[in-house]
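For this view, one protein chain was removed and the others were kept in their places.
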Amino acid sequence: MKTPNLAVEIGPLRLENPVLLASGTCGYGAELADLVDLDAVGGIVAKGISLEPMPGNPPPRTVETPCGLLNAIGLENVGLQAFLDEKLPRLRRFRARVIVNILGSRPEDYAALAERLDGAGGVDAVEVNISCPNVKAGGAAFGTDPAAAAAVTRAVRRVTRLPVIVKLSPNVTDVTEIARAVEAAGADAVSLINTLLGMAVDLEARRPALSTVFGGLSGPAVKPVALRMVWQVSRAVGIPVIGIGGIASARDALEFLVAGAAAVQVGTATLVRPGTAVEVIRGIRDYLAARGLSAPADLRCP
Amino acid sequence: MKTPNLAVEIGPLRLENPVLLASGTCGYGAELADLVDLDAVGGIVAKGISLEPMPGNPPPRTVETPCGLLNAIGLENVGLQAFLDEKLPRLRRFRARVIVNILGSRPEDYAALAERLDGAGGVDAVEVNISCPNVKAGGAAFGTDPAAAAAVTRAVRRVTRLPVIVKLSPNVTDVTEIARAVEAAGADAVSLINTLLGMAVDLEARRPALSTVFGGLSGPAVKPVALRMVWQVSRAVGIPVIGIGGIASARDALEFLVAGAAAVQVGTATLVRPGTAVEVIRGIRDYLAARGLSAPADLRCP
Amino acid sequence: MTVAAPARFDLDAPVLDHRPVAPGIHELTVEAPGVAAAARPGQFCMLAPAAADARDPLLRRPLSIHRVADGGRVVFLYRVVGRGTALLAARRPGDLVRVLGPLGRGFTPGAGPAVLVGGGMGIAPLLFLAERLPAGHGHAVVLGARTAAELPGLDRFEAAGHRLLVATEDGSLGEKGLVTGILEGLLEEAAGGDGPALFACGPWPMLRAVREAAAAKRLPLQVSLETRMACGVGLCLGCAVPRPSGEGYHHVCREGPVFDAEAVSWEAPPP
Partner (left out) sequence: MTVAAPARFDLDAPVLDHRPVAPGIHELTVEAPGVAAAARPGQFCMLAPAAADARDPLLRRPLSIHRVADGGRVVFLYRVVGRGTALLAARRPGDLVRVLGPLGRGFTPGAGPAVLVGGGMGIAPLLFLAERLPAGHGHAVVLGARTAAELPGLDRFEAAGHRLLVATEDGSLGEKGLVTGILEGLLEEAAGGDGPALFACGPWPMLRAVREAAAAKRLPLQVSLETRMACGVGLCLGCAVPRPSGEGYHHVCREGPVFDAEAVSWEAPPP
């Protein structure tokens, strides 16, 4: 029986295994180094960074939902400079690949971030979070408009040779349209999904439970929507697809591989059980070995 | 302490209480008459009917998901004639209002259904399911395009004076755009949400779990998305909003009333516990009474 | 066929007894007098642990009625397969189980001799049928499993008073082989007379094999089918199995789970 080879290529980015920690659920790595073996995960996607630090939203920022979590963190982050000076040095020492998630309100912001990261040693890829409001377009997220998504992708593509992964928003009528647009604009891969836009109600107070009314839904509840979008997008583009959304076990991850994902990210599950990603890797290896399969890609449904 | 008055007006449709059974989860009423007091619910929305009978999809048609259910029933229904001859006579004898959910592949289909129902005694309203593929537009659902949604609404509006409730699809970038379009086209009310498009994987077989690959996601998992859309739409249109999506308890229903719904529908929860809708009504009454509130509308968050 | 709508109940039933009876197989006894009184062999219930806010697993699970007994007892025999049955298996006497039933159309035995054929967990509903058929009328019960340890409740089958024949794939009890082997022999014995009516419940390949044997001898056969069931009460339309004509579908939870073999499409993939 062959030992499975878990290494996967996401365009020019090579991962030792197909499991990454999702942005916003693993800080900048060091925060969970005592609870998770960061040499064992394929990659770490750092908390999204912006050019300037952002304080985030007023509380309440989180609320539990059926099989899920609603968050309105508000993209709180230390900003690019502090990331480069204080976070990246520690993050790059782990064996996991370092993927830096970037966010902005104009394509120029994304480009400025990508350019600085391009020159910074230790960064293996950028993940472009286009679920942010496009300030020039009245606040609709970049990721809801193919032209805006392509503009951000092009701006980043022009200034870096790092692998560029564009992270898609699920809150759209046709996610394949956005995926094709960013592929044409030069993305090396796409990752999906980001959170679903949702809301919870504080019944006692008779008002929204989150300070910002709406928040992003994640966790097992969203897995069926995420799987559907991974299936659709992996059949619509030629670039690799990274699947995200409700993965809490090896079985969940394997389902995403069947649906067409080349790799997966574990998000909310890390908040609940930090060791989840490492268990997922072990489970994928055991599953492939037990069936005499040699690689994650063998699972993909034709 | 005042006794709360649970009666609500959905445009020209008056309900004795704000709780209805959702289409596709209560058959044509008689199927659950022994398990549910159909004189106690405010309304019954019958399984969607088409002009001609439809056999539905091959199995597998359902699969359980985290806090949810994926269904690919395929709009199986007895067709308009059998509905009028065999189902409606029994359905109209219950105290609940009778709302007939209609579906088609062209606006003319919807109009033909509405016209026949307009003349049929015992029908209190039509609910227009626009989540069906628009055959002339390459199969995209009517409900994903404001112009198509408006065309269906107008076609129905022209041929009936019955209250017209248009049921919105959540699988869109901007549900308020669709809502405004159907309001302008003459809808008396909107109901939302229909199911979220999703997928599940049969891992042992390494292929989709449903015969049609994709299906509709319902149940508690979708509640945060449904609440968000009810909030958005109730602030975007002047017509009443009926909230649907994951309601399984009185607390859930009350959250929808806070979010802006004038009434609610209970769907998947009836499949799990048929008595749910009646418990919801009792719970709403108790909640209002305990707080000295006189009507469901008193809960709405400004 | 018009039949007065049978009574169905939805209640929180107290667990009276719950015990493992074979590796991975449990026997659950609840107190549900209305269900017990109305139940017919071949019917099933939809079960879930009673927990007010439980949302995951969301759906109840279908289990055949294994037998009913005095005091309003309803007994189920089931294998732990996944999360739903695992959670049920944790219910202790005194705990509550939500029971919705009795559901579906069960077996309709005629006047003549019957042969009951069961494999795997398909033996579960056959005990109820066996106990309702009067002894001494030439009925027979043929049960099969992989191994002797997976044939729980044989003592009750014996007590029902019919000829009892057992087959195990590994030969650890009764004949070595499948139930179809025993069935062939039984049907040979009965050749020349009217022949028995057959009632089968078990894995799809077993049902197909029994159907071939029945068709060859033109014997009536009723089979109990299994599909995924979201509701079990005829509301969702999910439990579809194709009709032989190719036109449309039966619904297993309301037209079945017991069907005349002729109403079943045997070319279709297993439900």
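Should a chain be cited, it is by its letter among A, B and C, assigned in written order, with residues numbered from 1 in that chain.
The working rule: a contact is a pair of C-beta atoms (placed from the backbone, for glycine too) under 8 Å apart; a residue touches a chain by one contact, two chains touch by 3 or more.
The structure displayed is predicted, hence computed values, not measured ones.
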Visible chains in contact with the missing one: A, B, C
Candidates A:Pro4, A:Gly24 or A:Gly245 - the one touching the absent chain: A:Gly24
Residue, one of A:Ala125, A:Ala248, A:Ile281 or A:Leu299, that touches the chain absent here: A:Ala248
Sole contact to the chain not displayed, among A:Pro60, A:Gly122 or A:Gly186: A:Pro60
Identified contact with the non-displayed chain, of B:Val8, B:Leu35, B:Cys67 or B:Ala141: B:Cys67
Residues belonging to chain C that touch the chain removed from view: 53-56, 83
Those residues of chain A which, in the complete complex, touch the missing chain: 24-27, 31-32, 34-35, 47, 55-69, 71, 73, 76, 219-220, 248-249, 268, 270-275
Residues belonging to chain B that touch the chain removed from view: 66-67, 220
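We adopt the following convention: only the chains that are shown with their structure count from here on.
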Geometric centre: closest chain by C-alpha means: B
Gap in Å, rounded to a whole number, between the CA centres of chain C and chain A: 47
For chain A paired with chain B, centre-to-centre distance based on mean C-alpha positions, whole Å: 34
Per-residue overlap in chain C, given as positions that touch at least 2 other chains: 55-56
Touching two or more other chains - residues of chain A: 66-67, 220
